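Every protein chain but one is kept in place in this view of the complex.
Chain naming follows the written order as A and B, and within any one chain the residues start at number 1.
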Amino acid sequence: MVQAALTAPPAARRSPLRGNALPLAIFLILALTPLFAVFGAQAYVLSLVTRVMIFAIAALALDLLVGYGALVSFGHAAFVGLGAYAIGILSSHGITEILVALPVALIVAVLFAYLTGIVCLRTRGVHFIMITLAFSQMIYFTASSLAPYGGDDGLTIQTRATLLGLNILGNDRALYYISFACLAGAYLLCRALVASRFGRVYRGARENPLRVATIGFPVYRYQLVAYLIAGALGSLSGFLLGNATDFVSPAYMSWQRSGELLIMVILGGLGTLDGAIIGAAAFILSEEWLSGLTEHWKVIFGPLLVLVAIFARGGLLGLVARLRGAPHD
Amino acid sequence: MTEGISTEAISAEAISTEGISAKPVLRLESLAKSFGGLRVTDAVTLEVRPGELHAVIGPNGAGKTTLINQISGLLAPDAGRIVFCGEDVTSLPVHARARRGLARSFQITSILPGFSALENVALAVQARAGTSFSFLRSASAEAALNAPARAALAQVGLAERADVPAGALAHGEKRALELAIALAMEPKLLLLDEPMAGTGHDESARLVAVLRELKGRFPMVLVEHDMGAVFALADRISVLIYGRILASGTPEEVRADRAVVAAYLGDEME
Partner (left out) sequence: MSTTLLIVQILNGLQLGVLLFLIAAGLTLVFGVMDFINLAHGVQYMLGAYLAVMFYSLTGNFFFALVLALLAALAFGLLLEFAVFRHLYDRDHVDQVIATFGIIMLLNQGVKLVWGAAPLSLPIPELFSGSVALMPGLLYPVWRLVIIASGLAVALLLYLLVSKTRAGMLVRAGATHAPMVAALGVDIRRLFMVVFGFGTMLAGFAGIMIAPILSVEPGMGDTILILAFVVIVIGGIGSIRGAFIAALLIGLVDTLGRSFAVDIMRLFLSPAPARTVGPALASMLIYLVMALVLYFRPAGLFPAKGR
């Protein structure tokens, strides 16, 4: 079904600017923001853009699933939540060492992705959407019932993760640059994945799974691996999020959050990776700006989403490509 | 280990209908499939010999595509066995059969429209060239994949169109691409489901020429309506009517068979 929106070849779909100009620009802006933030409310800008980068990691992972694999997951927030709860729970027991907490977060996520993936990937289309939602709801309710860890009210994270005893995430700037590094790493990983042999089979399976199977590839196995990778990246995002907000609650994995992640990816432009970052930025920054204007900002944001869905095919990147009269669209 | 498909040793002329010493590449044993009350495949028993081009003909609705679907694994038969290169593959999934050398082309073009023609074929090459669980190296830069892919494209006459998005190719070119994909799989058996469907006269002739060149390199099952192509290419022909094999033999034998002429060929031949 997503096939219809993605008929342009991957190269043409990628960016309205030549080659790597767009991602270089994005990362340059992100790298320089803390320097410019000195002119404004520094802490505020830093924390806002940190949040953008953290969600961009989750959005990248989701783009991998939705944009490149046509696997529309409505339960992606579950992985974000798992990562956040990993650091939350461990921190509450005094374990803050990154070298322990991060692997735990990743392993739990991959395990969850595996157990749910083997069921989800047997389904197609809307059934896939619903079953990913169902599994994330299960995790959501499990978290809500964890009374010792705050239950519905959530858990305050007293101490952020430390590396070999060093409080490297304690400083907002440090956290910013670490998130930046993680985003850069995630982005490069996704780019490599998509262009690799694995990526070719996986992308082929989105275009024509039957064809790929008759060439000799067990499509299911490739999709499962992609699902595991996306889950791990989502968990990384959650891990950083927990540290950035010093808080975790079941709301981090609500279906509304999963919906917001989908919006981010689509807003930016599905199947472009750059779009995931742009979409995350657009969503979070608009949300921040609009909620500053009025308490009832959702009355504006809601219809905006509707308009984006109806008119902006290919998201913001697609819009830019069309405005520039790019031949591929 | 292949069975009797040393293609240098066997050429089309060497295949005779009486007494064959090499084991069949494909053997269908009493294959049966029903949809509801309709018997689409009725106790079909068929053999494809090494190196031969075996055509399957019959009127529309005879169950030819269903038969191909069962052989390639898209459809599970209700009864019977499919033996490929001496191995019972009846319960194997599609991709496992493809791995063992069973390649097919589709009646309704089934390619990857968003990929370039080259990438389509490179994917097929990739299936035979080591593992595809490689995550970091760029696949499109791999000469080990591109070179065989270009070769396959050249064989079907698409060398100049390698970098065109497959979705933008002309219909006949897409049919040729289907063939190139199948060739790149280094098949032990090629299932061709109406490769000339919808092609014009020139493209049809071109495909016939390509198939003639490929004859003898590996066995092929050719499902076709184009009788000219069938009688020009086939070593043996099986006639499928209402799901069952009415006759099976050399083109001359089939052409002379009264039952076949009455049921099918009468309208097709002058």
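Just a few scattered comments:
Everything that follows uses one rule, which is that a residue touches a chain if its C-beta (ideal position, glycine included) is under 8 Å from a C-beta of that chain, and two chains touch if they have at least 3 such contacts.
Remember, it's a predicted structure, so these values are computed and weren't measured experimentally.
Among the displayed chains, contact with the absent chain in the complete complex occurs for A. When the omitted chain is restored, the residue from A:I95, A:A134 or A:L189 that touches it is A:A134.
Interface residues of chain A facing the missing partner chain: 1-2, 4-5, 66, 72, 74, 119, 122-127, 129-131, 133-135, 137-138, 141-142, 144-147, 255-256, 259, 262-263, 266, 270, 296-299, 301-306, 308-310.
Keep in mind that, in the parts below, only the chains that are shown with their structure count from here on.
Rounded to a whole number, the gap between the C-alpha centres of chain A and chain B is 44 angstrom. Within the complex, the chain A residues that touch chain B are 6-10, 192-193, 195-201, 203-204, 207-208, 210-219, 222, 225. Those residues of chain B whose C-beta lies close enough to touch chain A in the complex are 72, 74, 93-96, 98-99, 103-104, 106, 110-116, 119, 122-124, 126-128, 131-140, 142, 165, 167, 181, 185.
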